[in-house]
Structures are given as C-alpha cells and as structure tokens.
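I'd like to ask some things about the structure below.
Excluded from the complex is one protein chain; the other protein chains are retained at their positions.
Chain naming follows the written order as A, B and C, and within any one chain the residues start at number 1.
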Amino acid sequence: MENVIHVVVWNEFRHEKTHPAVRKLYPKGMHTVLADYLRSLPGVEAATATLDEPEHGLTEAVLDAADVLIWWGHAAHDEVQDAIVQRVQNRVLEGMGLIVLHSAHFSKIFQALLGTHCSLKWREIAEKERLWNVEPSHPITEGIGEYIELPNAEMYGERFDIPTPDQVIFLSWFEGGEVFRSGCTWQRGHGRIFYFRPGHETYPIFYNEHILKVIGNAARWAAGQRVRIPSACPNVKPLEAISPKEIDFGDIEV
Amino acid sequence: MENVIHVVVWNEFRHEKTHPAVRKLYPKGMHTVLADYLRSLPGVEAATATLDEPEHGLTEAVLDAADVLIWWGHAAHDEVQDAIVQRVQNRVLEGMGLIVLHSAHFSKIFQALLGTHCSLKWREIAEKERLWNVEPSHPITEGIGEYIELPNAEMYGERFDIPTPDQVIFLSWFEGGEVFRSGCTWQRGHGRIFYFRPGHETYPIFYNEHILKVIGNAARWAAGQRVRIPSACPNVKPLEAISPKEIDFGDIEV
Amino acid sequence: MENVIHVVVWNEFRHEKTHPAVRKLYPKGMHTVLADYLRSLPGVEAATATLDEPEHGLTEAVLDAADVLIWWGHAAHDEVQDAIVQRVQNRVLEGMGLIVLHSAHFSKIFQALLGTHCSLKWREIAEKERLWNVEPSHPITEGIGEYIELPNAEMYGERFDIPTPDQVIFLSWFEGGEVFRSGCTWQRGHGRIFYFRPGHETYPIFYNEHILKVIGNAARWAAGQRVRIPSACPNVKPLEAISPKEIDFGDIEV
Partner (left out) sequence: MENVIHVVVWNEFRHEKTHPAVRKLYPKGMHTVLADYLRSLPGVEAATATLDEPEHGLTEAVLDAADVLIWWGHAAHDEVQDAIVQRVQNRVLEGMGLIVLHSAHFSKIFQALLGTHCSLKWREIAEKERLWNVEPSHPITEGIGEYIELPNAEMYGERFDIPTPDQVIFLSWFEGGEVFRSGCTWQRGHGRIFYFRPGHETYPIFYNEHILKVIGNAARWAAGQRVRIPSACPNVKPLEAISPKEIDFGDIEV
C-alpha cells in the first residue's frame, strides 16, 4: 500500500464571493488555505471541491481516490443534492474518513451519518474561546498543548444534539459562559468521523497554526486503515452440519 | 404525569395476507399478537398501525400520543413514505422510544437514525438460536434467565453494520456457526432505541413467552422519562459580561 | 419487590469537626443534610455511616440492605481500610448503586472501580461555576433546567483522568477559564455509578435545591433494577452434543 493519503477539501465557497470581509481573509476560499496547509505535510496530497462545480466536485472518481474528505458548509446546506450526500455517505461507510468543520454541523452529510439534528446554541460577538485538550494521547492532539486559545470565535453552546461520541477530544470554554464538545469522534461503518468546531468564516481561524495542526493530525487519523469494504447482505450457507428441521409450534395450533 | 405508557405497534402487515403459512400463524397480523400481549401488562396501553393505512397509520396525532413505537417490516421498506419516516425520526429525537424488530434492521427509520446500512449475513433453514443474556441487570432482561432458546430461527450473522451500541443486551449463537448482536440499545436525541433480532414471520416467535417478556420490558424501558424536547438552534445572549471585541488578525494582513 | 429504596450516605466527617467554618455550615455533618433531604423524598429511606465508626459504618449487614451508597471524602482517603473498600466494590459489582461526590474523585473506592488515577486540576478561590445540563432527558436531570449556577465553587479542571463515561450528564464552565465533566455515569458489573462534582465543604453547596434534586434523582437512578448478582466463574457442561476430540497439532511436531 502506498503511504500517501489523499484528502479532498470541500467548501461551500459562497461567503468568500459575497462577503467582502470573508473575501479579504480568504480570497481563494477557505478550502485553498486548508489544502495548501495539507500539501505542506509529508505524505499528504490534497485536492479541493466546491458546491458550484458539477456534482459539487464530488464525482465517483474523486471519492474513489479520496482517503479523507473535509467538509465546510454554512448557508447552502440545502443546495447539496441528496444523491451526492448519499454517495458521500456510502463512501464513508466503506471506509473513507470525514472531517466536519464548524457550521457543517448542520450539513446533510453530518446529519445523515449521525441520525440526529445536530442542533446547538450560538452567538456571534467575537468572544474568546479556549479549547481544552481532553485526550492528549490521541493522534489528533499530537503536538497540541493543554489548550488552544482563540481570541475571537462564534460561540456554540450545549446541548449539542449528537449521539454520544466515541471520544470527546476537545471541550470548549466560552467567555460568555457556555461550554461545548468541540472535538468529537465517531466510527460509522468503516469510516472515521471527526467533528471540529472552530472555523468561522469572518475570523482568521484557518490561519491559526494550532487549528491547522489539529486538522492535519485528524486527516491522518481519519484515513485509518484505508480499507474499502462495500455493504453486502449475503445469504450464506451454514458452516456447521445441520439436520433438516421441522418447525416447532409449541402450544400454538396452526 | 400519568403512569400509563402508550405503545403503538407498527406492522407492514403484508406477509400475513399473501403467505398462507404466515396467515395461519398470525391470522390478525403480528401487530395484533404483540398489542394484545402489551395490553395484558399493567400500566401499558397499546394501539396498532399498518403500512396500508392512510399515512401508514402514523399521523401526527398518533405519534403525539405515543411513548413508544414498535416496528416490524420486511418486504416493503421502500413503500414507507420518506415524509413519514422523517416524522417518526423527529418524534424519536424528541423523546419517543423505538423498538425495531428482526427484518426491520433494513427499515428506513432504523437506517435514518443509525446512519449505517445495517446489513448482515442471513440464512433461513429453521436452525436453532440461543440468545445469551449479556446484561442480566438491565431493565430489558428483567425476568429473563441466562439465555432464550428458539428451536427455529432465521439466522442473522455478523458483521452487523451498526454503530457501536450503547449496550449489547443479547448475543446470539446459531446452530450453523454464526454469532450476532441480537439485542442492542442506542440513544438518539432524547429517544431510546432497542433493536431485537427475533421475529421471523414463518415461525411462532411472537408467541414465545420469553420473547414477549423482552418486548414488554423494552417498551417500559424505551418510554424513558417521557420527555418531549423539540430541536432548536437558538441565538442566545451571553451569560457573562463581555467587553466589545476587535478581531485579532494576528500576522494575517487583510 | 418493595418499592422503597435504601440509601446510605457515607461521609469522612472530619472537616466538620476540625474546621470552624465547615462546622458552622454543617454542624451535624454533610451526611446528615443529605440524608435528611433524601428522607423527605417519597419512597426513599436513608441512613448514614462515617469513617470513624467501626468498619467505617459499612458492615456486611449495612451494605446488604443498601440499594445505593453515597460517598464523600477528602483528607482521609488513606484511612479507609482496603478490606472495606473491597467489600464495597464487591457490593457495587453485584448491583448496588454508588454516587461519588466532589473530592471523593480521589477515594479508593472510585479509583478501584474505574482503574484510573482520577486526577484533575484544581483551584479554590470561590469562583462561579455553571453546570450545563447536557442530557435533559436523563432520569438524573429530571426537573433541572438548562444549567445550575453556583456562585462559589472550588474549581476542578480537565483533563479528568477517568475512563470515557457511559454518559456525560453535566459539563461545567468556570469563571477562571476551565471546563470539567461534572456529572458522569458508568456501569461496573451490575452497579451504576454517578460522579457528581459539586460539594466543597466550605460552601453551602448541599443546601442548594438543584444540587439536592440531582442527588435525589441520582439515588433513584443508581438503585437500578436492584438485582443482586454475585460473581461466579462456573465450569459448565456443553449445551450441544460434542463428539470426543483429538487435539489438532497442525504442522507442530510435539
């Protein structure tokens, strides 16, 4: 098996075109900043895909080649076609990793894989956030200290309507008084999923070296064993010898 | 709060009409046998609903009044309307319990709540099954001994493509050589879910007193706290005083 | 089965004798305040036990009759005899519930049941704590709103060295900048365990009606099914007919 992992960074890529403040921060889109960072890591290749490309840039061929998909969306979740969501979901269940960023908590793909609304409380007043590293021995937090501090963040508060995570990696403290499970992992089928809270488009979150490091670590972790195991529901023969059976109806008269 | 729990037993109710052997066993449908049993329990009321009723018998009013929904389906999963599936899913996430029986592992509602294919191996040669009680202190196994033995069962074998359950209550041994996680619990949103493997339509499974007892226990368990908490994603004010913020762009020139 | 649950409140009961401020707050000991509250609830009986009683008040007879044990300790964890710890652990594994309060995170019984150090960060400057209710449909949070606010608390901060809880019920926000998993559940053997963070002896925490309500709810929850299943490791006969076997050594020459 080759050792290079292939990551696709998917971005809604709308705010960067319509909001001057966002364009100023991310003139080529957040996906470009993330892909450039990932390409700087040894053993990682990165491509990008965006909502307004044909098939949202997520053709069968693109997903076939991907070990990990990173997803950022916010205002246009509804414009993502159901058939593409189903395609991505199938690919995750087969073994592709998925990293879901910030406002993509409300993306169709995240909701489809978790089965819940993924709702939360929110507030946007550029307050301080401190992400506590609860699992310092997890691959995702390699090289991360006790916490990551962000001077400005959109607040997300509990209750976050998600299934109990396999592991909670980061817990956030917010200046305004809330807390949040900001880094969570789940396995679904053979795919590893990581939700990572930071990433509001009007702050320079994706230039923060610690945030980038977490995303890079998460990409390696989510690639997992790089299996590809399609779903199947086979009718199988017995492994042990079984004598022919009559149905035992007990006391039931039939 | 009144103490009576309201259970709705939903059945596809097709095999009983089209397959003479099934009709013989369950002339009024499997749902009727289950509902009759549930009504025999103190503090339990039971109603039924079937696929061919308007809205599959699952109107808003029916779901509003339900504490627990029991689901059996097999050949007509695709005929269940997506809008009704969404309605049931929302109601589970708000707090209604859901008990999923046997071949309903492939029902839309189970797949929607779990996010996986829920596929498995299978074989139908009336072989013996022994369900080992792995959690003898769980409410669902109250009054159940070390195991339940079924003389004839359709076999379901691992890998069962489900998210890791909160608890595995029963593990099955099959005469032909397979094993299966036959009783599994999950919480999704505020709803409790129990998958219970037995229930093949051509065997008198739903007349077995131990199987019935498990289903009755599960109904009480799944009713939970009988909360009703709708999903919401509110914009909230800070609880702590926060001074006005400027965005800190660090080294990023914007 | 009778419906009354029997709770034993265990307290180290030293600070109340040696620290005037604590004695002022809890002249008869924290255990007395908690037991009085529990006795005020329908269907709950409460007794107390303290470190300096013979066998720490935890005789076989006391534990036999207990459905739930509540534990508060701080300065004298080491004085609890190992034999009594083992006795309590066995009783929990058989099915007795255990509620561990505040500084009892470092008690022998909690460490023995969880297998980890249960260490954490701490600070005592009477700062504000807000306990967010993350599982509003759990029996433990019945009647509790979005959060509980304590004007003065000793701070406990992550990383809390515990096994991943079955469920995190409360997450705390602290004025000084930390977060903590303040309400956690685990099952060990047949016993249900709840760790609840509040309870510092120099603040009137155990007079707070919300804190008391949580403890009362937790007592009912931890009583569980009130089973009593001793540990056993039986040599059992096969359930299926097996023909006599020769050992298959494969290619190994022996």
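Keep in mind that, in the parts below, a contact is a pair of C-beta atoms (placed from the backbone, for glycine too) under 8 Å apart; a residue touches a chain by one contact, two chains touch by 3 or more.
Since we're looking at a predicted model, the values are computed, not measured.
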item	value
Of C:59, C:81 or C:152, the one touching the omitted chain in the full complex	C:152
Sites on subunit A contacted by the missing partner chain, in the whole complex	95, 130, 136-139, 142, 166, 175, 190, 224-225, 227, 229, 239-240
Touching residues on subunit B - with respect to the absent chain	130, 132-136, 157-159, 164, 166-168, 171-174, 177-179, 181
Touch list for subunit C against the chain that is not drawn	24-25, 89, 93, 106, 112-117, 119-123, 125-127, 151-152, 155, 157, 161, 163-164, 166, 175-178, 186-189, 202-204, 207-208, 231-240, 242, 245-252, 254
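Definition applied: only the chains that are shown with their structure count from here on.
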item	value
Whole-Å gap between the CA centroids of subunit A and subunit B	27
Chain centre separation in whole Å, for subunit C relative to subunit B (CA means)	31
Intercentroid distance (Cα basis), subunit C paired with subunit A, Å	35
For subunit A, residues contacting two or more additional chains	157, 164, 166, 177-178
